[in-house]
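Got a structure here, written out as structure tokens. Questions coming.
Missing here is one protein chain; the remaining ones are kept as they sit in the complex.
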Amino acid sequence: MSTDPLTTLRDATRAFAAERDWEQYHTPKNLAMALSVEVAELAEHFQWLQTGVASELDDATREGVRQELADVLLYLVQIADKLDVDLYAAAVEKMRLNALKYPASRETEPTPKA
Amino acid sequence: MSTDPLTTLRDATRAFAAERDWEQYHTPKNLAMALSVEVAELAEHFQWLQTGVASELDDATREGVRQELADVLLYLVQIADKLDVDLYAAAVEKMRLNALKYPASRETEPTPKA
Amino acid sequence: MSTDPLTTLRDATRAFAAERDWEQYHTPKNLAMALSVEVAELAEHFQWLQTGVASELDDATREGVRQELADVLLYLVQIADKLDVDLYAAAVEKMRLNALKYPASRETEPTPKA
Partner (left out) sequence: MSTDPLTTLRDATRAFAAERDWEQYHTPKNLAMALSVEVAELAEHFQWLQTGVASELDDATREGVRQELADVLLYLVQIADKLDVDLYAAAVEKMRLNALKYPASRETEPTPKA
């Protein structure tokens, strides 16, 4: 009995697609395309903002954004499922690679340009 | 002490950005734009495939896809954090809305086409 | 003998794909996916900018942006070609629709709601 959110969502999206006979459409490629559409719907909320800080968003926009974030996560979970990717393990590993690629500067001075 | 993957990643990305003084760049708008770039890097692996089923992906592509899925999750977690969105709760709620919008067919027979 | 830029580019991209036997990959769907990848490469140049006004871009970025704009146009021309869409006619028509949807000059007369 799992209480891990990502596993719970994986199982729920599997059942949801199966009940609607949608697996035939859910190739990784099509799901990646659907993911990009959801991300654009998220971006649409921000496109004309001056700077895009959180305080520029009104309540209706925040609720819209929340739903798009949910859609992004749901498609992400489904692509990972189709390709047997453990999302959490992949993310932890990617953060390790990022830490090597972008070492934290120990000094607080601005990076010299020359 | 949390063992929830999404909370763990939220805390890890917070620390990562703080150590590099990157919070100044991380408006929700900029993070949404960065998310859309990562999703495109994911899509790029699929763009010329015939149908895009999982078996069309070779091992190198699968590893590339895995890293892009990780990047997508990491940006998603950061946007949600900036906007105080509980990603798991939002996804569960969205699935309930989706179930109302797309009711599962109650009969198990294939949908007749005519 | 055409001097219309869009027709010239259409003919040039047709020849380019034919010489490389790439037509087999160039379904409208795949080209749309490739277009979205190029647009993301364009967006990448802007993602961490404070406001994104033109003066924030240095010369190297401007040259990169120029090349991505070219890529976007080239894929756009190819999708339109596959679907027999006259891009210019479609754009002129869309501007007419936009003018109805977003009427100009709020001062002359209030927009009638019915």
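A, B and C are the chain letters, set down in written order, and residue numbers restart from 1 in every chain.
One rule holds for everything that comes next: a residue touches a chain if its C-beta (ideal position, glycine included) is under 8 Å from a C-beta of that chain, and two chains touch if they have at least 3 such contacts.
Everything numeric here is computed off the predicted structure, so don't read it as measured data.
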Neighbouring displayed chains - absent chain, whole complex: A, B, C
Contact residue for the chain not shown (choose from A:E41, A:E56 or A:E93): A:E41
Absent-chain interface as seen on chain C, which is shown: 4-6, 8-9, 12-13, 16, 19-21, 27-30, 32-33, 35-36, 39-40, 42-43, 45-46, 49, 51-54, 57, 62, 65-67, 69-74, 76-77, 79-80, 82-83, 85, 87-88, 90-95, 97-99, 102, 104-105
In chain A, positions touching the absent partner: 25, 30, 33-34, 36-37, 39-41, 43-44, 46-48
Absent chain, residues of chain B that touch it: 33, 36, 50-51
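Note that only the chains that are shown with their structure count from here on.
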Geometric centre distance via CA averages, chain C-chain A, whole Å: 26
Centroid spacing, where centroids are CA-atom means, of chain A and chain B in whole angstrom: 2
Per-residue multi-chain contacts in chain B, two or more chains: 30, 33, 36, 39-40, 43, 46
